[in-house]
Each structure stands twice: as C-alpha cells, then as structure tokens.
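The complex appears here minus one protein chain, its other protein chains still in place.
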Amino acid sequence: MRKLSAVAVATVSALALFTGAALAEKLTIGLASEPTSMDPHFHNLGPNNAMSVHIFDRLIAQDEKQRLSPGLAVSWKPIDDLTWEFKLREGVKFHDGSDFTADDVICTMERAPEVPNSPSGYGTYLKGKSFKKIDDYTVHAITEAPYPLMANDISTIPVISDSAGCGAATEDFNAGSASIGTGPFKFSDYKPGESITLVRNDDYWGDAPAWSEVEFRPIKSGPSRVAALLAGDVDMIAGVPTTDISTLEAKDDIQLSQGVSNRVIYLHMDQFRENSPFVKGNDGSEIKNPLMDQRVRLAISKAINRDAIVDRVMEGVAIPAGQLLPEGFFGVSDKLSPEAYDPEAAKALLAEAGYGDGFQLTIHGPNDRYINDAKIAEAIGQMLTRVGIKTAVETMPRSVYFGRASRGSPDGLPEFSFILVGWGAGSGEASSPLKSLIHTFDKDKGFGSSNRGRHSNAEIDALIEEALQTVDDEKRQDLLAKSTEMAIENVAIIPTHFQVNTWAAKKGLKYTPRTDEYTLAMGVVKE
Amino acid sequence: MTDSTIQSVAPASVKVETPFQRFRAEFFESRIATCAFVIFTIIVLLAILAPWITPQNPYDLAQVDVLDGRLPPGSEAFAGYTMWLGSDGAGRDLYSAILYGLRISISVGIASGVIALFIGMTVGLLAAYVGGRTEAIIMRVVDLQLSFPATLVALMLVAVLGKGVDKIILALVVAQWAYYARTVRATALVERSKEYVEAAQCLGLSRMRVVFGHILPNCLAPLIVVGTVQTAHAVSLEATLSFLGVGLPQTEPSLGVLIANGFEYMLSGRYWISVFPGIALLLTVASINLVGDQLRDVLNPRLKK
Partner (left out) sequence: MTVFVIRRLMQAIFVVFLMSVIVFFGVNVVGDPVYMLVSPDADQADIEAAIRRLGLDRPIWEQYFLFLKGALQGNLGDSFVFGEPALKLILHHMPATLELAFSALFLSIVLGIPLGLFSGLYPDNPVSKGIMAGSILGFSLPTFWVGLMLILLFAVELGWLPSTGRGDTASIFGIETSLATWDGIRHIFLPALNLSLLKISLAIRLTRAGVREAMGQDYVKYARAKGLSTSRIIFVHVMKNIMIPVVTVMGLEFGSLIGFSVVTETIFAWPGMGKLLIDAILQLDRPVVVAYLMIMVLFFVLINLVVDILYSILDPRVRLQDQGA
C-alpha cells in the first residue's frame, strides 16, 4: 500500500511538472532464477545475459524472436571470405558520459573470454576470431576460415566501457562502479539474493523505456512467486508454473503472456554401447542394446503420446515437437511434423526387431531443470510400459544429473541409457542443436559436445559441417533443414515438445514473450 | 521392563493386577490417547492391507495413466473405478497412493527411529556408565553430530547417497541417533548416582546387568518421549527432503512426496492433491505424538498423583 501511494504521489508530481512527458514509474518483477553476477562477461548463463541486456548493449541486438537487428553496430557484412566489417553507431554515450568508440569494442572482445574465476565465459563465441580497429567507428573481425555465424556470435557479447569496465574485476561490476554500459537502464543497486535495482537511462540512443525504475526480485519457488504477484508485492513474474496458469487466467486483475521458447525437450538413446547399463532383458539379464536398432527407436517415438504430454502434463502449455526448433526459426525443416502416437505400430516394430516381448529400460531425467521435467519422464515411462518396454523412472537434481549424464560411467562416458534432456538454441537457429546434439562426438573439432547418446552418422556430419561454412543464407537454410530431416529419419534423437514460457503481470501491463526466455523490463509496456 | 518402575511406585492396591493390566488401564484412562491409539492402529492396518483394499497399484506404471491426471475427487478413472479422493498430476488414484504412501512413510519413520534408538541408546549408556575417556570421545562425537541441524545432515547425506528408501533411512538414522544418545546419557548420569545402582554394584551384579537391567529401564520414559518426537520428526523430515528435491523417488511416492508434489498445485485450486496426503500425514504424526505423550505420563513415576 505504501509503495502504491508513493508511486501515486510521484506520478502526480511528475504530471504536474512534465505534464505526462516522462512519468516516474517503478516496475517490480519477480524472477524465477537470479543472475549470479552483474559482470556481463562472468557467466554465460540465461539469467545473467537477460540482466546484462538492460545495462549493456550488444553490437548486434536480438529481438524477441532472436532475429538480429542493429545494436551498437549499424551495419555488418563480410568484406572477404575471412573478414567481417562492423560499422559502429555514432553519438552513443556510456552511462558515465564518455563516448562509445571502437576502442570499447576491442577491449570488450579482449576481456570477455578472459575473466578470472569465470565458471563459463564467452570464449566459446570468440574462438578463432581477432578484432582490429580500423577507425573510431569501424571494426574488423578476422577469422581463420569462412564463418557464417559471425553476427550470431557477436550478438551474444555485451559491450563494456574501455575506461570504466575493461580493467575492472567482477567485484567492481557487482559494486556498480564498473557496471557502466550504453543500455536503456543504469545500474542502481545489487543485493545478491534479494534485489537488483536499475534506473532509466534518459540519454538512451534507442527507444526510451517506459519505467523510471525497475526492481528485480528473485523468488525461486514457483508457488511463492505466484503468491507474490497475487498479493501485489510484484507487478510481474516470470516462469509461471503450468499448474497455476488456469487459475491466473480466471482472475480479472492478472494478465498472461505466453510464447514458445527456443527450447526443445528430447530423449537421447544410448547408441554406442553393445551392452547398455540400464537396458536389461525381461528376466534382468544383460542383452544386446536394442536402442542401436533404428526400428526400436522409432517404436519408442511412436509409443509416446505427445498430445497427452502437452495436454495433461503441461496443461496445454507446450507444443508437440517433430524437430529441434519450433517453426519460424532459421534452419528448420517445413517437411517434418511430430511423430503420430501409434502404440500398435510401435508394438509391431518392436516385434519386427525381435523384441515382441519387450525389455527393461530405465529413463533418467532431472527434476529441477525444465518445466515439469520429472512428470514428463514419468509419463514417458508409463507410455513405454504400455507397449511392452518395462520402464523404470529415475529423476534426480540437476546438480547430480548432468555430470552423470555427460561422463558418469567409470570410463568417463555418459552413464545412462535413455535420458530426458532439453536444449535451448542460444544462437536462435538450427546449427546450435545440430552441432552439439546430432553431430558425432568429436573432441578435436568441438562437435557433439552434448551428444550423450553418441549417435553417429558421417553423412549428417558432413552436411552440418558444410552448413557451418556456408555464408549464403539460403543455401545454409537448406543444409540445416536437410541435416535435421536426416537426423529425425534415423531417430538419432526423439524430440517430444517445445517449451512454452508464461509471464503473468497485473492488469494494465503487457509483456512481449521472448523465445530466449529472457525477462526484460523493456518488453513490459502499459496498455 | 517397565515393571520395576511401576511396581516400585504402585500404591498398595487391594485388587490383584499384573503390571501390564495396570499400565493398560492407566494408558486408556485418557480419552484423547485412546482415540489416538485407535486412529494409529487403523492407519497401520490400512497401510498393511493397502494392496488388497485399493483399486490401483500406484507403483506399477502400467496401471497409472497420465490421462487420469488431476481429476477432482469422485471422478471415474479410465480403468473404470471411482477415484474418491481424486488423482494427482501423474494420474495416481490418491486413495491408493495415500495408503501406499503411508506404508513407506511409516516404515521409514519407524525403521529409522528404531535403528537410531538402538544405536543411540547403546552409545549413550556406554558413555554414561563407562565414563572417562570413552565418554569424553563419545560425547564429543555426539556434540559434533548435534552441532549440525538434522535437516542439514540428512540433506548432505542424501545428496551424497542418492535416492531410495534405504538411503533415506540411513540418512535419518545418522541425523537422529545423537538425540537418543544425549538423552540416555543425561538420564543415565543422574540414575548412576542413585542409591539403587550403588546397591546393585555392592551386590556384585555384573556391569552389563546393572546397565541393561537397572539403569536402562529407568531411562525408558524420556527415551519414549524422544522416540515419538523423533519418529514424527523423521516423517516430516522425509517430506522436507522431498520438498527440496532430494527425497524419495517420484515414482514410489511416500506421503512426503505426495504433499511435495501437491505443493505446486496449492494456488491452482486443486487442493486435494496435497490436502488429503497432508491430512493423512497429520493424523499419523499427531496420533504417534499423542500416544507417546500418554505413554510418557503413564511411565513417569514422578507425575503420579
């Protein structure tokens, strides 16, 4: 109440002064996951990136559908096979009043991969690239081989200030002294675990945001977050649990916005071990790994009732998946649709492959990573049991799960036989999942790093690698679509659904949903 | 074992009663305790008989259908029976799931309680009776253990051990034994200095006999009180661990897992998913506590009027 009246008083006085020009209004947002740092180069993690977008612009911006648009660079293009040229925006000022120039870009690209203690830096996106200042507003990026994804990679790097940020430590960013960017909001206060407060940058080069002040409050527990919204403690929340969506929909003073994300939930199957540790015969004996057989994999895909998962487990808030990214993204195939639910055909395929009586299998999944992950694993367990594959379900916290799923076996290989995982395409196009999930596991080239089923197909590999060297957009689109089609045809992976994210705000506020799952104050507008 | 206590204080009575009859009469004097005892007996019976009196085996994935998920009480399941208490998110009939869950919760609570009691009792008696360096070491270990909140100890252990009924029991035992040890030692210390122990020693009775035959029975009353509190605590600790995501497996839910699962539905109006298991848990724990309370009153000679 006090807060409301304070806002009201502020509003009235602002009206009196500016007659409605720039209203002093505060927005409070409840976040599901908290950024781990205010240093934009410290941790390459969704919540951190979302927060840094407020303070630090990128050379190239990603819009709500992850399409690229000019940010601090007004244009970019390859000038030869190995060089990209970026023309920088002129007249942009940092929050401390200094001018934005090519020097800031060069020092940003130097610091981003080299932050001390960084658990996961931005080197991934800057590997094999060097940067050269041509003049104050022109920068060249030089690669060793033709590289089409330059713009996507560059769009992930937050630009910091040469004078205030480049020599600073992570602690300086957390304290605010180094958190000087060019973005629509300025750093105001950071209390880890409690709140992050930003204030409007009135000199922003782009569209000025509607809010004079934004406070982000991390509230991890889903029901508590919903309760905070219902109690009026926050104006908007991210990550509305699917179970509460229908309740919130029924309320007049709450408004929901939903959008499909770039995250696919899928199943990986052990395709590299003759005897897989969590596959057993009906009598519990060791059998030859049936998941090597494409017919068995197809049978599993057909046994999964995707509509039931979406409808019952996800309460309608998800989209059945037939490939790695939802339609509308670059590189998706228009020929693929979700595998139809057909338990009879699944049984027939199993019989044809010599498993008419089924076998025993364990599905492993996380229970705190994706929306309703444990319940999905359980539903899949039920569905497979119905077609004769007696499936046990084991879910665990992600802290234990991902390590074991990646290299938990005694010889450092993936431990499980059949797993539920998700993949968000950070780059917003299909090469990201193809490269990491479908391509053969290849340490030297850095491919297949999350290919925990170790599917391997030389033909698909060749297509993916070709796509990654093809600068021509149209050709690349075709190559990516083709490799996706082949991967699905071979049942390298079984996609189940695409996550749909839900935000809820009090009446009068509207949030534009984003495929990258970011919660941005810039996206909140008054209706 | 309780005879000595009761006999020693029993007023000269005209009626000839065995100690057990007398104990029984005193226990059922309280209507609340009687009620609690009856409720607890019913709960245990329901839990034991669960496979024969439920329409569904909630642990058999072939019998659980996600299409039956989140149905309100009284709905009809796909397989034809009526779900009087509704179903949970995975399509388990809540009535069946609660009875099966009771089995797990009660056995986890009792098993961990009994093991912890046995270990704690032995260690505590040893400390109190042997004294000296052994006592100092044992009590340091107990302090060490107690210096960690039970929640934290169990949390760390389960995080290391992984999920599963046996692992939860182990974690709960480790988290709880020290409470028993401390209680027994404290009581035994007081008892040790009493005349009857000296008398027993003078009579030349063996150490073992003095400890187990004479000191132990006198430590039972506080042990029972701690035991009931701890058993109740074990059950809700297990629920807490499940809430934090490191408890029992989702597919074989205890009451704690059922409540934790229902937790996310609390604001969505689907009250039955966590309220019914919550009531079952409440009745179980409360009846154990009430029975323990009455036992304590009956067994403690100093409270006799």
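In this document, chain identifiers A and B correspond to the written order of the chains, with residue numbering beginning at 1 in each.
In this text, a residue touches a chain if its C-beta (ideal position, glycine included) is under 8 Å from a C-beta of that chain, and two chains touch if they have at least 3 such contacts.
For clarity, every value in this text was computed on a predicted model and none was experimentally measured.
Trainee: May I ask which residue of B:66, B:267 or B:299 touches the chain that does not appear here?
Mentor: B:267
Trainee: If the hidden chain were put back, which of A:70, A:146 or A:223 would touch it?
Mentor: Only one of A:70, A:146 or A:223 touches the chain omitted from view, namely A:223.
Trainee: Touching the hidden chain in the full complex, which residues of subunit B are there? Just list them.
Mentor: So the residues of subunit B touching the missing chain come out as 32, 131-133, 135-136, 140, 143-144, 146-152, 155-156, 159-160, 189, 193, 225, 229, 232-233, 236, 239-240, 243-245, 256, 259-260, 263, 266-267, 274, 278, 281-282, 285-286, 289-290, 293, 296, 300, 302-305.
Trainee: Residue by residue, what part of subunit A touches the chain that was omitted?
Mentor: Within subunit A, the residues that touch the unshown chain are 2, 30, 36-37, 39, 42-45, 115-120, 123-125, 170-171, 174, 191-195, 217-221, 223-225, 227-228, 230-233, 368, 397-400, 402-408, 423-424, 426-427, 432, 436, 443, 446-447, 449-450.
Keep in mind that, in the parts below, only the chains that are shown with their structure count from here on.
Trainee: How many Å are there between the centre of subunit A and the centre of subunit B, using C-alpha atoms for each centre?
Mentor: Taking the mean C-alpha position of each chain, the two centres sit 45 Å apart.
Trainee: Would you mind writing out the residues of subunit B in touch with subunit A in their complex?
Mentor: Residues 61-62, 64-67, 69-70, 89-91, 159, 162-163, 245-246, 249-251, 263-270 of subunit B touch subunit A in their complex.
Trainee: Mind pulling up the subunit A residues that touch subunit B in the complex?
Mentor: For subunit A paired with subunit B, touching residues are 222-223, 226-227, 230, 241, 243-244, 246-247, 308-309, 312-313, 367-368, 374-375, 378-379, 381-383, 385-386, 391-397, 399-400.
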